[in-house]
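Heads up, one of the protein chains got dropped from this complex, but the rest are sitting where they should.
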């Protein structure tokens, strides 16, 4: 059944409750705002979640590492926030690597396949060689059932409506249900390990899994340093990222905001809100600031770059 | 249709033929035996392949790097083969990183998901956000349709037979065909880009792909240095690896043999044919060599480790 | 002056005392034995130290990650210790990556140059472009003033004695003192930033540093996951490692023992105390266990490998 459920299966609730029930004293850098989020799953999509399992460091740990690095040379920068801004602006990335975070994430397999392309992270994924996957698959909500954009190969256009939308939903759901029925039949085993038909053997799990569709959910532990997490977020919280991974990135962005607020603010200004201009873009800007009118042809930019340039400075082509 | 076909689609044959048609002179280290294999797809599974697209270095490049590293200190090792054996035996791994190879590989998605866990490689995968996947999926041959092992969660037991095998094959094939039919219907587009029904919009590719099963084929360019390739092969050409990835590893092992024969030989002896013994294993060995009988209890090993220990030294438990 | 001093300069003592003075409550995995070591420098060599600044995870975090990965398939392994042994024995390395540790380390530059070759770590080093290095350099204790081994290019032989030892110590010390005097003169600045001679400009720090010898101390923050730390330790706590890096590895090995005792025990048995045998070694072993006498010639091993093989099984060549 694909109805909305609590994101964590019942079997996993108890251990979490236990972990959440008592604190330990520590001398390590501790972030009270993040402690409040610890272990609690944040729902993403219809069955997915993100939850923080552990973390190391805070804004001060970044400052501490930068000061070891630059030594007495950082004495002049009087406050931590200013130093973090400086590090972010000048892409001095190594101090941000001194913070680390570990997530437990449940996500559709086609999202996991995009995600794993970010190589600088540690991963332990639920193995469908060893264990049986749950009957949980992703179905888009109606407002995310987008048509293929005509002018942009990876883009979405308007939302499908009416009969076409209904047909898509019906196909996605019926196929996902059917492949799981057959998965179970081939395994000859229910997810709790009960054998179904004692007269049969059951196909090896590592083979049977191949019959599942890419919208089935998997889960993993994913551990990454802050610098690489920010890089991931700059790509995946971006408007061009696929909606189904962007919602995970946005959930993690909120977590980063609680965890390292100064870093979050610098990241929001210098990365998310910023823009890169090419040499040709800078040259065009200088002429425009001097009051000249510049055309695409004069700029030396291609049509695509020119369009992006105008968007970045808030102008639309006539 | 899922019948046996030439591994490369027709559209890709011409460019390859062109690349193969003429050589260029180079001053770089060149391996004639590998040149013969260049660009030619080696069939793996029913629709997959491995082919070498480019390579850098040879056995001498490893020796050359080691000699730069150890300087005049390597003068005594008179021949290259001995030096390569020495490097392999003592896990001096950096000289093996000086060789690089680039493959074009076509493989089922569930295999790709195992493969990508090896992070130290460069990958460009065919994107189903941008383009439409082919109707090509993996179906095991009857002799690989193994039952789930009872005593080993990731293992395979006897091959399924008769009606059960037939039923599994029928389910896998019918489901794969059906999900592709629906994929095309949702896309409202054939793989060659022809619109099917002008009255509909077609679901975005990045969404429609979620309806495909994990045995569909994807493809990628995969570039890796020799040291990391050998690590990959030591895990994936191993008897415990899933058959469907092992056949790729075996094809690449043959390529390594052509490319860097001294390294291959050292790898075969010290890694593939070798075994690691624990401190307890060494202690037991010494006692056995001195003529003592040693039992599992005396050895301090767990039952599992003891079983593996006996297998390694060619003894079976009574 | 190069006399024995407290490993931390006075200026750094206060912040540490402050950090050590009060605990915070946390819901994270916490290791009381490691909390006791937190921030406290452990002396290594004459002016160096290792101290733990932060950590993430414990033995249970490894087990937790393995159980997510293998899912219900790990239910049978009844206890955590057995599972950790299994993971270590079978080189299932990813669960060990789920723990992370951050050190502050002070070490001679020639040691730092070996150390940094381990690439899978995060580093923030004190920058001699920005700041002035302290007048602190390493001088070996008399018992470590070893002669060059004749038969082994990277080995040490007997300890130098008498006049020769005295001469070496005098040269090392006098040269180190002199290059620092000239470093300060070229900088025209004392380490506290006081200008020395107002009529001169002072050479740029990034240039003046080139006059220092490789035994000068540097310091860095070094953060690494447990899997990569164990790999580092297996190479650097080894008898073949240079003494001056081995003592750091040994100090960190003790820390690992406090931090993740089950993992430490498995590592000690399967890595530190273990040995790898080649295919030829296994073949020879089997024959020896069957009571045959095997010679180097018959074994197919080179003389070097044969010698190592005999050592591993506790036999010396006649």
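Each chain gets a letter, A, B and C, in the order it is written, and its residues are counted from 1.
The rule we apply is simple: a residue touches a chain if its C-beta (ideal position, glycine included) is under 8 Å from a C-beta of that chain, and two chains touch if they have at least 3 such contacts.
All figures in this text were calculated on a predicted structure; none of them were measured in a lab.
Considering the whole complex, the hidden chain is in touch with A, B, C.
In the complete complex, the residue from B:54, B:197 or B:238 that touches the missing chain is B:54.
From the options B:100, B:181, B:250 or B:265, the residue with contact to the unseen chain in the full assembly is B:100. Counting over the whole complex, chain C has residues 108-110, 112-113, 116-117, 119-120, 123, 125, 127, 129-131, 138, 140, 145-149, 153-158, 160, 164, 167-168, 171-172, 175-176, 178-179, 182, 185-187, 189, 200-207, 209-215, 242 touching the chain that is not drawn. Where chain B meets the missing chain, the touching residues are 19-20, 23-30, 32, 35, 38-39, 54-57, 61, 64-66, 68-74, 94-95, 97-98, 100, 102, 104, 122-127, 130-132, 193, 219-221, 223, 225.
Interface residues of chain A facing the missing partner chain: 70, 73, 82, 85-86, 89, 94, 117, 153-154, 268-270, 272-282, 285-286, 288-289, 302, 304-305, 308, 312-315.
By our rule, only the chains that are shown with their structure count from here on.
Separating the CA-averaged centres of chain A and chain C is a span of 35 Å. Centre-to-centre spacing of chain A and chain B amounts to 28 Å, using the average Cα coordinate of each chain.
Shown for chain B are the residues in touch with two or more other chains, namely 117, 153-154.
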